[in-house]
Each structure stands twice: as C-alpha cells, then as structure tokens.
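Just passing along the structure, written as structure tokens.
A single protein chain has been omitted; all remaining protein chains appear in their positions.
On to subunit A.
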Amino acid sequence: MTTTVTTHRPRPAAQPDSLRAKRLPRYAAPAIALAALLVAAAVVYGTGIGGAVLVVVVGALLYLVGLFAAANAVEGRRSARNRTWSALIHSAFVLAVLPLASVVWTLLSNGVDRLDGNFFLTSMNNIGARDPEGGAYHAIVGTLEQVGIATLITVPLGVLCAIYVVEYGRGRFAFAIRFFVDVMTGIPSIVAGLFVLAFWVLIVSPWFNDGRPSFSGFAAALALSVLMLPTVVRSTEEMLRLVPAPLREGAYALGVPKWKTILRVVLPTALPGIVTGVMLAIARAAGETAPVLLVAGGGAAINFNAFENNQSSLALFVYQQAGDASRYAPARAWTAALTLVALVLVLTIAAKLLARRNRLGR
C-alpha cells in the first residue's frame, strides 16, 4: 500500500513546495500561431500594402509577441523567455533553409527541360542559334579534369603545409605561413585567374607552344588550386589540432618515429574532417567561372587534353548560355547548373562514405 506523506515543515521562500508548475496547454502554441496569421492577414489585406510574404513575416512577429505574452502570463518569465528564444532559433533555421530549398526547386523545375541524353552526350560544336540540341559534354569533361587536376595539386600541398604548421613549425616561419594562408583566403577568384594568366599563360606556356601563349584546362586548374589551397590548409590545420595529444604520445611511447605517428595515427584520426575540408574546397572550385574564362578560354568543342587548347567548364557553360541570344540557350544553362550541383553533391557523398569506411564500423 502506498501512502502519501505530507511534511508540514515551513520552507524558505526560494524553495517552492511543489515541483509542478503551470503549463500552457498543448494547443496553445499552434492556436497562437493561427491567430497571429489571421490577424496579420486581416491587417495586410485590409490595408492592401502587401501580399502573402508580408502576412507570414507579420504573422511570425505577432506569434513571437503573443507567445511571450501568453507564456509570461501563465508560466512565468523564465519559461516565456525560453519559449521565445526557441521560436527564434527555429525561425532562424527556417530562414536558412528557405533559400536552399528555393534554389533546389528552381534548378529542378527549370533544369528538367533539357535533362536528356543529348545534353550529356553532345557538345556545343556546330550548334547554331536556331538549333535546339547541343549539350554540355565538353563542359562536364572540362570541369572534371580541371577540378581533378586542381585537387591533385592542392591536397598533397595543402595537407603537407598544414602538417608542417601544426606538427613541426615553430616561430616566425610557421606564423608567416599561417598569415599568408589567411591572406590567400581573401583572394578574389578573378585575381587568381589574372595571376595564372600573367604567369602561366603568357610567360610559361609559350615555351612549349612554339612561342605562342596558349589557353589550357591546366591553367584553369592552377588558378583553381590557388583558390582551394587556403581552404584545404586551414581546415586540415584545425582537424590536426583536434587530434588529442595523448594519442601522439601513445604512439611515441611505443617507439614510433614522429613522421610515422603523423602518417599512421594522426592523419587517419583527422581524416573525416580533412575530407570535409577538401570537399568544401572542391565545391568552391567547381563553381568558379572567372578563372576558367580568363585562362582556359571556354570553347564549344570537346577537348580531353587539359594541357593544350581551350577547354570549357560547367560554370563557364552556364555563364555563356545564360547570356546567349538563342531561345534554346537558357534551358541549357539551367540543366548545366543542375548538373553542376548534382556533381558536387555526388562527389561529397562519395568522399564522406569513403572516409567513413576507414573509421571502422561502430
């Protein structure tokens, strides 16, 4: 048998007798939201100064105020603050997701028109303003090659640079590297393109091209690596710093040399984070238009050779098609944009899966 024992000992005021507190009923929040929207609609349409978007904005603000007032009246100040901040955080999330959802929706709805075999199997070679066909095969080839080469250049360089700064670098030299990497983060992509144009295309490329400067996909890859390098270095650096010191010491205590500790213990532990950083860099590079335009020159034909002649890329293709006078061009631009996003998404997922496989199933 259970009995309820009530104590009649007087307590100080700060310690409430009961653990229960008054709560707003479950339906209160949705009800306030509905009321706020109705009031907002009435005001907005009544005065005729806006449309649905304004209704939602005004409704959201009214909801916050109404929720705070109701909670404050029933549940008290602390709970009211909690509810208001929760609502604010949720609205921040919605605000952040809205543009993303909108972009995906726009891309999908506009991009499906030309999402056909022809788009992925043909280039723009010999496609005139009146031809509805034409595709981005050359641009896909260009993007894959340029981003691939840029990744091959950047990842070893960036990871080694980060390892130097974190594991070996002491004093001024390491500080200088970190400082210049930070400066590099701020380089506009057009400047990276101009740098490669001035240095590689105009000065170096004539040496192995009969004295004439030549555009190439490789030059674009160089410009992209200039843009990718700081991202890779900084993210790798942060990840290496996150690897706990006891892990390094554990390996040292087994008589493992420092370089091997870094290679076999530190890097594998930091790998998932490093992969994320590299994928961010790749995603940025794949979307760059200006450097490719400046140093790869674009072009309508398929060119598998990244080291000679013009090459296009998906981002450049979107730019060119979007500005083209042909009535068929905008559809190609949309589909190319969709392709670019899908490509980066697939690469990211693949890289994540690959990195996770290394971490053992748990």
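Please note the rule applied: contacts are C-beta pairs under 8 Å (C-beta built on N, C-alpha and C of every residue); 3 or more make two chains touch, one makes a residue touch a chain; residues count from 1.
Just so we're on the same page, contacts and distances are computed from a predicted model.
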Protein name as given in UniProt for the chain not displayed, "Phosphate ABC transporter ATP-binding protein", "Sigma-70 family RNA polymerase sigma factor", "Sarcosine oxidase subunit beta family protein" or "Cytochrome c-type biogenesis protein CcmH": "Phosphate ABC transporter ATP-binding protein"
Identified contact with the non-displayed chain, of A:A41, A:L115, A:V256 or A:L280: A:V256
For subunit A, the residues touching the chain missing from this view: 170, 244, 246-257, 260-261, 264-265, 268-269, 271, 358-360, 362
